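A single protein chain has been removed from this complex, and every other one stays in its place.
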Amino acid sequence: MDHRSLRRRVFDLLERDVPGDRLADVIHFGLIAVVVVSVVIAVLGTVPSLGLRDGIAFGAIEHACLAVFVVEYLMRLWVAPEHPLRRGMPAWKASVAYAFTPFAVIDLLAIVPLAGSLFGSYELHGLLVLRLMRFLKLARYSSGFNALFLAIRRERYALFSCLLILASGVLTAATLMYLVERDMQPDQFGSIPAAMWWAITTLTTVGYGDVVPVTALGRVIGGITMVSGLVMLALPIAIIATSFSQVIAQHNFVVTLSMVSRLAPFTDLDPKALGALMPVLHSRSFDRGHLVVRKGEKTGHLYVVLEGYVEVEHPDGVERLGPGGVFGVAPGAGMEHLTVRAASKAKVLVIEENELHTLMARHPVVVARLSGMVFPKTGA
Amino acid sequence: MDHRSLRRRVFDLLERDVPGDRLADVIHFGLIAVVVVSVVIAVLGTVPSLGLRDGIAFGAIEHACLAVFVVEYLMRLWVAPEHPLRRGMPAWKASVAYAFTPFAVIDLLAIVPLAGSLFGSYELHGLLVLRLMRFLKLARYSSGFNALFLAIRRERYALFSCLLILASGVLTAATLMYLVERDMQPDQFGSIPAAMWWAITTLTTVGYGDVVPVTALGRVIGGITMVSGLVMLALPIAIIATSFSQVIAQHNFVVTLSMVSRLAPFTDLDPKALGALMPVLHSRSFDRGHLVVRKGEKTGHLYVVLEGYVEVEHPDGVERLGPGGVFGVAPGAGMEHLTVRAASKAKVLVIEENELHTLMARHPVVVARLSGMVFPKTGA
Amino acid sequence: MDHRSLRRRVFDLLERDVPGDRLADVIHFGLIAVVVVSVVIAVLGTVPSLGLRDGIAFGAIEHACLAVFVVEYLMRLWVAPEHPLRRGMPAWKASVAYAFTPFAVIDLLAIVPLAGSLFGSYELHGLLVLRLMRFLKLARYSSGFNALFLAIRRERYALFSCLLILASGVLTAATLMYLVERDMQPDQFGSIPAAMWWAITTLTTVGYGDVVPVTALGRVIGGITMVSGLVMLALPIAIIATSFSQVIAQHNFVVTLSMVSRLAPFTDLDPKALGALMPVLHSRSFDRGHLVVRKGEKTGHLYVVLEGYVEVEHPDGVERLGPGGVFGVAPGAGMEHLTVRAASKAKVLVIEENELHTLMARHPVVVARLSGMVFPKTGA
Partner (left out) sequence: MDHRSLRRRVFDLLERDVPGDRLADVIHFGLIAVVVVSVVIAVLGTVPSLGLRDGIAFGAIEHACLAVFVVEYLMRLWVAPEHPLRRGMPAWKASVAYAFTPFAVIDLLAIVPLAGSLFGSYELHGLLVLRLMRFLKLARYSSGFNALFLAIRRERYALFSCLLILASGVLTAATLMYLVERDMQPDQFGSIPAAMWWAITTLTTVGYGDVVPVTALGRVIGGITMVSGLVMLALPIAIIATSFSQVIAQHNFVVTLSMVSRLAPFTDLDPKALGALMPVLHSRSFDRGHLVVRKGEKTGHLYVVLEGYVEVEHPDGVERLGPGGVFGVAPGAGMEHLTVRAASKAKVLVIEENELHTLMARHPVVVARLSGMVFPKTGA
């Protein structure tokens, strides 16, 4: 195996997006296990009574984990040119570009404690935080983190408003309590920042009870604060819940750039067009026999098969489409007479009608190509 | 009454799915009462001041409950061959097969304390847990447990993501607090696991108050943790709420295999086909006069009447269908001209169009039979 | 004014369902004020430091409130025959029938303390509860209580399942904690009922902190309990939230029997038919200009105007309907060509298509009458 094909193979193993690759699965779960072990060790290492830090095993495991992370980091740097987004870059440039992505930075931080370990300053607590931040390496493998991040970003303005409302609630409650209880409990309510600790504890319904009002008026203010707290509680629940459900509904599995770049319609797209395409691809999976498109549906979405097979039933017969197959409408044509059904467990990428027009305005080449491949052909 | 018909009768009594059987109702609520009494006795038995364990009544009730459970367990083993899923098995094989079902295992665990009781080791606390696990016997009778279980299973990936997010929140909050408050409160925040207790307490908004930050910086971190806790709270509420509502909407009463196996279309199906059919049957109940199918509806669902009567209004007249009656469409035909209305309080099983196609791919015989029975006949 | 018309007038004043009656409004808010004063007095009377019970004013207000309640109760008994549900009954029978309705029982309980007051046993604490139960008298005037009650009743099975799940969660958590922490904290976890106090406190996320686990294993179990608590929290929120929203959407103002019995189509209905009609009447209010029925709508609901005016636009012109006007379809006819718009702020009663059929099966006379009054006439 020459250098290029070896690098390709290592890339596929690390990305794990060729379905059914056993070795990639082993590496995937192996790396997760190493992260978990490393974090658990770091957490338990802070318990004095366990005395773990003095044991030989503790240092050995820590160093073994570090070694795995270093090897993983170097590997990922090496295979960076294989990533579809960095196609055609010189190898060194691709590695540098990769090194500045968020995941690469997390990976780098995860191996910084190595330096501390080499130079003996093991007790530095800053390093402890870095060792625990290894937990963030799992984000790479979790679609949940991804969905939460997207959900929060989509509703960032509404959530910021919530924070503002919460802040003004905390400020108001703290000021009133400061005025009322200042003289009774100078330790707890002697200043507004001190009273704010009580206010945030109460408004979030945590209620530690280390600071509580004791006067009648203070308790009345406290009661009103609690009831307002229920409203504070309701706002982010309303926003996050709606947004999180929608994000999960729109993307029911994670699609990566390297999966998409393997499909026939996208193999030779330049990185910029691919980058523009990714956010408009929604993912849907269908069980065998389930309807992808119901007869008479009027939405002009475009569909690309990612895995499995679908059967397109049209007036002239039935067509079977596999991975890379495109169906739906070229802009302007209708598909009212089509029924599309999953012929096996299938994963399908959807570009919604609205997004299709936005894409067409910015990357007409991509849309033109998809329209050329679409099944069934429209027009004469 | 011969042995077979007696066994059949006992089976019907224990399963209680022939509507209107008074004796079955008595046995049903009797068994529930015994479970509740047994659990209450076990709980109260741990209160030293009541001194219940020394009383004669206590032992008598405990033994009586045990006796009921033993008899019930043996009965259920004996009637196991009557279960439609085990049709045609030899009796001993059916009993063994039954003994490994989850409900049978729970029933067995419920009578294990018998052994302890026989050999005098009454005080074993492991046995106490087993006696309390009898509460799980109620799961057999509760559609709520069932719905919660289904709701959680449907969204297990999303909930796992929530757990991961919660875990990383706990880890981050605990690490920061450990670094900040370690020296001020070595007992409470002297190690990360200790700080994690504070973090989980705060993020779930439980807030015991046994461990609270005292420094200004610690309180700022605490405040941020509480606000993040509101988001943590919102995620599972969003997921569970949606999923639980949908599960309840899809199954508004519990259907058991033995109910289904009594209906004409399914009487002689082999256990494997029955097993494939069960999860695609959704249950709906309708009040007298309510619409089951509205004129002009386009979804190609298939319906089987379970209880009561429906009236199918079609261009050629009105047809009345009773239990076992099938209506809807054979795949390919339309029912746009039908109105179906409940003629009495009716329970109807629905197979959705999507599921129908999946079923057709795997068990064409079942679908063919249903299509043959469907009313109204389509085609010439 | 003779006796009958006086009784009618008092009935209208107490029921307050003739819109725009000023005196009825004064009586309405006056009675609410008396209830609030009476309850506040009873609450403050328990504070020893205020010494209210010794004051003359306290007794005077209490007796004045009592007098109002007695007069109100006797009045309501006297006017009971005017209620449409008791039409045609002899006066004494109507009063007795009324005396057994829930609201009449609450009113009676509110005046029981009178007896205590007369016979000097003022300190009886049972009487205190009765005096506070006067708060329930407000339920008569609040549509919110009504909606919550309906929402809970609609989902009573699902909520019961939640309670069962909560009970098993409490039982499991308490048993595990009892086994783990029994020896460390015999006072707090010395028996399962004691541990259940901790479990319910934790699962509902109240978290007093009076009882907390101290062992490492206990804290792990505590953490799992808290996270399960979030799921427990999500279940009733999901159920109540959905149900409460739907109830409020279906009934956006309160309709009383006496309002309905004033409308032309219902004036001479017998009480039994009226009673069957009430639960199927949904209330909707519309602003001037808003659409009641959109052109092309296919649902066969029946509408009765309660207050204000609507304009029915049909192919032959525009018809204006006032209170008591009926529009929609007689069963079997279509209204696809109608647009109905509120010509002023209007309140409309809706009988949904499904309910209409149920009603037709049980009270064909009512449906026949409504069909005869419906506008526009269908058929030749």
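Labels A, B and C are assigned to the chains in the order they are written; within every chain, residues are numbered from 1.
As a convention for this text, a contact is a pair of C-beta atoms (placed from the backbone, for glycine too) under 8 Å apart; a residue touches a chain by one contact, two chains touch by 3 or more.
Every value quoted in this text rests on a predicted model; they were computed, and no experiment measured them.
Shown chains touched by the hidden one, complex as a whole: A, B, C. Of the options A:234, A:291 or A:373, the residue whose C-beta touches the omitted chain is A:234.
Residue C:289 is the one among C:30, C:55, C:289 or C:364 that touches the chain not shown. Interface note: of A:101, A:146, A:175 or A:285, the residue touching the hidden chain in the full complex is A:175.
Only one of C:20, C:48, C:88 or C:315 touches the chain withheld from this view, namely C:48.
Across the interface with the omitted chain, chain C contributes residues 39, 42-44, 46-48, 125, 128-129, 132, 135-136, 138, 142-145, 147-148, 152, 163, 166, 193, 196-197, 200-201, 204-210, 232-233, 236-237, 239-242, 244-245, 248, 287-291, 296, 341. One chain of the complex is left out; on chain A, the residues touching it are 157-158, 160-162, 164-165, 167-168, 171-172, 175-176, 178-179, 190-194, 196, 202, 205-209, 212, 216, 219, 222-223, 226-227, 229-231, 233-235, 237-239, 241-242, 298, 353-361.
What chain B contributes to its contact with the hidden chain is residues 205-209.
In the analysis below, only the chains that are shown with their structure count from here on.
It takes 180 degrees of rotation, in steps of 5, to superpose the Cα atoms of chain A onto those of chain C.
As a whole-number value, the distance joining the C-alpha centres of chain B and chain C reads 32 Å.
Chain centres here are Cα averages; for chain A and chain C they lie 46 Å apart.
Within chain A, the positions touching two or more other chains are listed as 205-209.
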